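These notes concern the structure reproduced below.
Here the complex is missing one protein chain, while the rest keep their positions.
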Amino acid sequence: MENYIVEMLNITKEFPGIIANDNITLNLKKGEVHALLGENGAGKSTLVSVLFGLYQAEKGEIKKNGKEVKINNPNDANDLGIGMVHQHFKLVEIFTVLENIILGVEPNTLGFLQKTDARKKVMELSGKYGLKINPDALIEEISIGMQQRAEILKMLYRENEILIFDEPTAVLTPQEIKELLKIMRDLAQEGKSVLFITHKLNEIIEVADRCTVLRKGKYIGTVDIKDTTKEELSRMMVGRDISFNIEKKLTEVKEVVLSVKNVTVPSKLHKNNAVKNISFDVRGGEIVCLAGIDGNGQTEFISALTGLEKVSSGTIILGGKDITKSSIRKRSVSGMSHIPEDRHKHGLILDYSLEENLVLQRYWQPEFQNKGFIRFHAVRNYAECLIKKYDVRSGQGPITMARSMSGGNQQKAIIAREIDKDHEVLVAVQPTRGLDVGAVEYIHKQLISRRDCGKGVLLVSLELDEVMNVSDRILVMYEGEIVGELDPKKTTVQELGLYMSGAKRNTVKEIDNAE
Amino acid sequence: MSTVYYLIQNMLPVAIPLLLVALGGMFSERSGIVNIALEGIMLFGAFFGALFVFFIQKSQIDPQVIILIGMVVAGFSGLIYSLLLSFAAVTMKANQTITGVSLNMLIPAAILLFSKMFFNSDGITTNMNFYIRKVPVLGDIPFIGEMFFQKTYLTVVLGLFFLVISVIVFYKTRFGLRLRACGEHPQAADSVGINVYFMRYAGVSISGILGGIGGFFYSVGVLDGNVNGHTGVAGFGFLALAVMIFGQWKPIRILLAALFFAFLRTLAYSVVLIPFLDNLGINQTYYKMLPYIATMVVLAFTSRKSRAPKAEGIPYDKALR
Partner (left out) sequence: MQSKKSSSRNKGITLKNITESKGFTAFTSVLLAIFLGLIFGFIVMAFAGPQNVFKGFSYILLGGFGRFGDVLYFATPILMTGLSVGLAFRMGLFNIGASGQYTMGMFFALYVGFMWDLPPEIHWIAAIIAGMVGGMLWGFIPGIFKAFLNVNEVITTIMFNYIGMYLVDMLIQGNLVLYLSSNARTNYLPRTVQLPSLGIMGSNVNVGIIMAVIIGIILFIVLEKTTFGYELKATGFNKHASNYAGMKGKTNIILTMVIAGGLAGLGGAFAILAPSAIAGSSMTYEPINIIAVNGFNGIAVALLGSANPIGIIFSATFISFIQRGGTLANLVGYKPEIIDVVIAVIIYFSAFAMIMNSGIGRFIKKYIIKKPHTNILLEDLEAVEEEIEVQNKEAE
């Protein structure tokens, strides 16, 4: 009988209509880094939410140091020494780092805040674990990395001994990831227990002692990392063998379809420009990937490229036409298709049916309307055709509310809509974010098929694997500039990481010469 | 100089209700609940305050004491009325704007109904005199005495007192920190064990108290202690919302905004007394429109930059974190 600090035994958690966790057991030892592996929708988030008191399980029990405990809310979890760094940080942006750390456990006399001691304690912890922060900076003004350190300090300040990290590396550079993994190891060495939720196998191999795998809400197994391989873990996670390589034919690169010249875009958050004087071309028959860490100007650049925001200077030429000042509709008609970064915010109208969403870019064309009246029959036929062609699955076919569809199928619907429309350039922004392996494969195939048809594809991605495997050419963005152009066949993830973190760059001139 | 004294003396009793109600709105919105119902809450407080005054006016109690007790009555009634908003908005997760509108509609009708039934009139008329001609000692200070301690109401001092308390509670206490967290990022507050529902109830309740008191002070300082179901508080609750936005949801800026609006309104109603404006011969109604037009202009210039509490207006659902 091992000594576990936390045991989650036979946990079952249901939501109306589904079982998110079906009889799952997870045991956490003192001083270990324990990975929780699974695809999107496997039930990882639900399971840790149960442990953190955000949800209550219908069945099963949780033990701490062998004694059964009830965790009804995050307060209970905190009292038991359980802390969590959430995937989307739970930080109040207009508060300082210090205020965020003490929120909920504020030192006070008769209700009046006393920050002096708190500050001392935070700075001590910061020094001890190498978590560099500025306690008086506002959250909205600091980097993602520092925000994450503030989250970690939040747990340490509360003297938590069980630390949950929910997909913590998604927002970091390779170098920052390395640093974080080291911090996790240090914390385990100090006797803390770390539960590390991820779907990235390399990180698990690097840092974890043991790994528990979930699939489709069910418990698959727990393995010792030293006895397993990446392939084994991946098989457990997906349920079948998957290839890590994507098949790509060689194609001929054609003429330039999209040309960006000296584009500068102002920032909404600060006075500096978010995008500084960038230039590049996309040719027909190639996938150009705009790589970089989130927040380095990609979002602003894409907004300006697709017409959601204005550029302050520079020109954008699409298929020989200057579209710098054109409306969104004009760009769309001129041959630009756009798979947006946020499918819920931009890509879909969740309260519209699937068929209404499928004509979102085209409802005004003569094919679908007559003197201002929508031709519902034509819309239905077109939707049924797309659904078949692109295998979009939904409960009730064309009349399904977009809201009730799964993320993968929502994304398929957007891709169907954007690809089926006449286009020269496909702008795809993080098209695979939050999807399971099957959907990711499907989307990559679609992007490559566009390229094989001789269209230009501009892919914005934060996932290094995607950047390396899908693209024909990589442009790295750092602080609003393109700092390097790389050939995925000739570079390594490490080198890419150096460019992404700004540690390395080749000058604009060199890029020009290269072309 | 006498015009300046006159304007200041008349502006303050108008500014105070705006200030209090806007501060109330601030507490509510910084906890995450949009409070369109301020107009109704004000009227509700004003009504019960006036009702209290009506019943006690024949006793020999000092008018200033009556203000103090009436203030408690009004604050308490505002609190009760605001519970209707917090129940709908927090517990039932209803649309906050619609709820607010319904609460604004309910009160004038209820007052008319009640007054017609019991007083056979459209409102409550009292004959209490709360006016302070001159505060002993302080009123004799040159300049300042005449500006702030003559021809005034007790409400002015009380209002400023509430401002100070509000600032302290808002920025210096645990309660204030947690309240602001709930309006900005309730998920974050919840994840560190703060009861978002409770804090939102608290925020709305404070707005109820301040709104009710503001309404009573309006009735005291502007309507001579009367309340009428038809004219109500003349959109002061809505103006207070504008004051709050203009004040960027921050107490001291709200004070300045309230003074600005009160000044415009005082000006509008004193045109005949100010020879310069009177000689212009502009219809007085234009001046009456001035505060509302000014609101539009001010909002036009500030709205692009203004930063409302992030989570305001969105019901918080524990089940969906």
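Order as written gives the chain letters A and B; numbering starts at 1 within each chain.
Everything below uses one rule, namely that contacts are C-beta pairs under 8 Å (C-beta built on N, C-alpha and C of every residue); 3 or more make two chains touch, one makes a residue touch a chain.
These figures come from a predicted structure and were not determined experimentally.
Although it is not drawn here, the omitted chain touches the following shown chains in the complete assembly: A, B. Checked against the full complex, the candidates B:79, B:154 or B:241 give a single residue touching the omitted chain, namely B:241. Note on the undisplayed chain: of the listed residues A:70, A:393 or A:445, the one touching it is A:393. Only one residue from B:4, B:105, B:252 or B:273 touches the chain missing from this view: B:105. Note on the undisplayed chain: of the listed residues B:4, B:65 or B:92, the one touching it is B:92. Listed by residue number, the positions of subunit B touching the unshown chain are 36, 84, 88, 92-95, 97-99, 101-103, 105-106, 108-110, 112-113, 116-117, 185-187, 230-231, 235, 238, 241-242, 245, 283, 285-286, 288-289, 292-293, 295-296, 299-300, 303-304, 310-311, 314, 316-317, 320-321. Contacts to the hidden chain, counted on subunit A, fall at residues 14-20, 22, 40-41, 43, 45-46, 88, 216-217, 306-308, 327-330, 332, 338, 340, 344-352, 356, 360-361, 363-364, 369, 372-374, 393, 395-396, 399, 403-410, 434, 436.
As a convention for this text, only the chains that are shown with their structure count from here on.
Averaged C-alpha coordinates put the centre of subunit A at 45 Å from the centre of subunit B.
Subunit A meets subunit B in the complex at residues 49, 52, 54, 73-75, 78, 84, 86, 89-95, 99-100, 103-106, 108, 111-113, 154. Contact residues on subunit B toward subunit A in their complex (touch as defined above): 172-175, 177-178, 180-181, 184-185, 187-194, 310, 321.
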